[in-house]
Structure formats: C-alpha cells, structure tokens
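The complex is shown incomplete by one protein chain, all other protein chains being positioned as in the whole.
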Amino acid sequence: MRSPIIGVMGPGETASPRTCEIAFLLGQQIAQQGWILLTGGRAAGVMDAASRGAKQAGGLTIGILPGTTEAGMSEAIDIPILTGMDSARNHINILTSTVIIACGMGAGTASEVALALKAQKPVILIQVNRTTAEFFRQLGGDRVIIVEQVDEAIDRIRQILS
Amino acid sequence: MRSPIIGVMGPGETASPRTCEIAFLLGQQIAQQGWILLTGGRAAGVMDAASRGAKQAGGLTIGILPGTTEAGMSEAIDIPILTGMDSARNHINILTSTVIIACGMGAGTASEVALALKAQKPVILIQVNRTTAEFFRQLGGDRVIIVEQVDEAIDRIRQILS
Amino acid sequence: MRSPIIGVMGPGETASPRTCEIAFLLGQQIAQQGWILLTGGRAAGVMDAASRGAKQAGGLTIGILPGTTEAGMSEAIDIPILTGMDSARNHINILTSTVIIACGMGAGTASEVALALKAQKPVILIQVNRTTAEFFRQLGGDRVIIVEQVDEAIDRIRQILS
Partner (left out) sequence: MRSPIIGVMGPGETASPRTCEIAFLLGQQIAQQGWILLTGGRAAGVMDAASRGAKQAGGLTIGILPGTTEAGMSEAIDIPILTGMDSARNHINILTSTVIIACGMGAGTASEVALALKAQKPVILIQVNRTTAEFFRQLGGDRVIIVEQVDEAIDRIRQILS
C-alpha cells in the first residue's frame, strides 16, 4: 500500500526560530508515522526545517521546487520535483498532499491554504494568530483545524487518514 | 503606449448580488479609463459581472480560463487565454495585472490576493469584512488598500499608475 | 463576434533572416484578415517579427511570456500575458490558438507543434525542411498542412475557420 503524502507549508526566510522548531518536530513525527513529507523544497524556513526533521527520523521527503534547477534546494530533500513555475507550483503542493499543515503564516503560505480549501482538502493550522484562524475558518469552515501542539496535529491527520 | 491591465478577482457561483453589482461598476469604470480588464473568465459571479460592465462601456476584456476549452466562459470575454491549468492559472492572473482588485472573498480569491502580495503587487480590497481586511493587512501592510466605493478604487488605481 | 486567435510559433535568437521575413508577412496578413496574433512574446526571431508585422498592419498582438516580468518582451506586443512558467507556457500558446503556424523550426517550436497535435489542433508548417515535414506528418496526419507561401497559409486558415 502506498504511503500518504502530508504537505507542510510555511514561511521561508521570514519564519521565526520557534516556527522552525515546530516544523522540525512535524517533519520528524510525520516520518515516524511512515508518511511521506512534501514541502516547497527550498533551503529556508519551514520547508527546510520540516525536511530535516523527517530525514533525521529516516523518512522520505519530496520538494516541489519553483525553479528549473536544484539551486537553493534544501539538502534534506530526497525527491526534488523541478517545476520551473514560480509560485504556480503552490497548486501542485496542494493537489499532491492528502492533508496540508500550515506552520506559521506568510503570503505564499496563505495562497496554499486558500488553494487547499478551494480544492476541498483538509487543512491544519499551527502557529497562527487569532485573525488568521478566524479568516480561514470563514473561508473553509470545518475543513480548517486549528491546533496548538504537534502531537495534536498528528492525531488529527491520523483521524483524517483512517 | 500600451494600456494597463487591471485584474478584478472575486467569487464565482457564491458571489452575492450586491458584490456582482459592484463588480459590474468596477468593470465599467475600468473600461471608461481606457484600461484593459482581466478576470478569471468564467461565466459566473464577479468574473462575469466585471466583464459585462467593461463590455457595456466599450472596453477590452481578457479571461484567463482554468480549462482547455471555452466551455463555461463568460460571453463578455474578448480575449480568452486557455491555460488548462485549473487553479494554477490564478498565478497568471496576478503576474499579468498591474493592480489587483478583490471584490468580495472566497477561497480562490484569497489565493489570488495572497499570490499578489507574494509577487509584491498592489491589491485593493472592496466588499470584504473586517477579519479579511485585518488578515491581508497583516500579510501585506501598505500594499493592501481597503476601499468602500468603486470611485475610490478607481482613484487609487490612477494614483498607482501615475 | 470574437476574432479568431492565430498562433505563430518559431525560433527566437536562431531564426534566419529569411524566416523572420516570412514571419513578418504572416503577422501582417493575419492582422489584415482581422484576426488576433498570438506569439511567445519575446523580442527575438519569429515572435518579434510576426508581432511587428501585425502591428504595422494595425492588428492586435498577444504575447504569452515565459517570465514573471516584461523583461525581454517584444515592443510590438499589445497584451502581455506573464506566466512565470518557462517553457510550460508553450501549452498555453497552443490551447489559446485556433490554428497554429510554425514558421521555421527549433526545439521550442517542435514542442509547440507536438503539443498542438496532441491537443488535436490544426498546424501549418512553413519554412521547414523535408525531414521535419515528414516527421510531423507521421505524428499528425492530415492535421499537418505544409505550405510554401504566406498567401497559401492564409488561405488554409480561412478554410479552417469557415
């Protein structure tokens, strides 16, 4: 049986240290569950931290890259998908993931959460403020799950996949 | 000299009558300024209303369509660009527009506003609630302009283009 | 009634002077028929020559650009569509055009002719050698039309559109 692909989205260069720490733990626990991790693949912020977490736990990592080459790619990516499509690749991130976790928030991440809701996918938000949570709840209703802890995120994914 | 392209984004089937009315006026006034109107091109909601407004005022309308054919296209589109890319075409809407107006809000529209902020483009929001305004202000700061009236939107675009 | 969009594809920097001359005439005659010209939009080779021909004859020109900005765009483009998708934009060129003319040949042009045949679109080849003509005839059969003269290309398009 094929492993589910879980997408972890989040800010790149502007991610806070705390957000990166959470992203690392998410990657680690996703790998421990036997799930495949998908990120935007760049060597920055949440993408990089989650991928390093997954690799440390022996997982498999996919990176959907915006460019035409591997320049700027995280070293923790096993499978680089080179799209050459700039931010239009965000839609591929969403379609390819069974569940999307947004860890922290930024303009790119917001586009991914919105595209996920458009595509009727479940989204888990972690490390977001009240306005962000409210905004996406208005857009997506029950498909938007807000959690505080990494463990809770993993539990909710397990429920969704079962 | 080439005419500026102004993108009007907004909900499709879920747009309220009031939001469609505003979209129609936006299209009309964009055409009256001699600007080209760009929308997502479908025969629904804000895309359709804005395009019909622009045509009534003798303007030129571009529709960036998600499908591979003209099925479901607004009759008010002069130039249909067929992308066959589903919602990944939202990124083309943004890159091609000099200024983006979001009229009303939905998941697709939210992805477009977020992609516009990611691409450092100015965004005007009209017909949105307080949570939406606050959320995008957090993401985009001064590049996000919130207006109440169509006239004000047109004034702000004129300033940006000058 | 909307004007048909005719795509003219061909080499960029590597186009011969003779091929560019033919492309200029194609653009001119396309505009004289009241059709809209679509090209890849760059300031090079066939794209540029065809667009300049169409402008000289008072036509409307669309450029489907590979980049995220107007850098490197032909000055003869009225409507620049910025895709940010590199050569993946070739598929949009094809889907958006009712008839495709390939003027000269190169790797990018070959991908466009092949995508056009895949999408069941009629293709006219001009300024190609015998091997090229034979290859695409094998792939596309009667949908591939080989002509020697610009007038003949225009006649064939008129038949297809009627």
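For this structure, a couple of remarks:
Labels A, B and C are assigned to the chains in the order they are written; within every chain, residues are numbered from 1.
Note that contacts are C-beta pairs under 8 Å (C-beta built on N, C-alpha and C of every residue); 3 or more make two chains touch, one makes a residue touch a chain.
Because the structure is predicted, anything quoted here is derived from the model rather than measured.
Only one residue in the set B:8, B:23, B:37 or B:88 touches the chain that does not appear here, and it is B:88.
Among A:15, A:30, A:64 or A:139, only A:64 touches the chain left out of the display. For the chain left out of this panel, the touching residue among A:14, A:33 or A:96 is A:96. When the whole complex is considered, the residue among C:30, C:46 or C:105 that touches the unshown chain is C:105.
Within the full complex, the residue among C:43, C:57, C:139 or C:160 touching the omitted chain is C:139. Touching the omitted chain from subunit A are residues 2, 5, 36, 62, 64, 68, 77-85, 91-92, 95-96, 119.
Residue positions on subunit C in contact with the hidden chain: 85-88, 90-92, 105-108, 110-111, 114-115, 117-119, 129, 131-132, 134-135, 138-140, in rising order.
If you put the missing chain back, the residues of subunit B touching it would be 68, 83-88.
Keep in mind that, in the parts below, only the chains that are shown with their structure count from here on.
Here the chain at the heart of the structure, going by C-alpha means, is B. Among all pairs of chains, A-B has the largest number of C-beta pairs in contact.
With centres defined as mean CA coordinates, subunit B is found 28 Å away from subunit A. If you average the CA atoms of subunit A and of subunit C, the two centres end up 40 Å from each other. Across the assembly, subunit C contributes residues 68, 83-85 that each touch 2 or more other chains.
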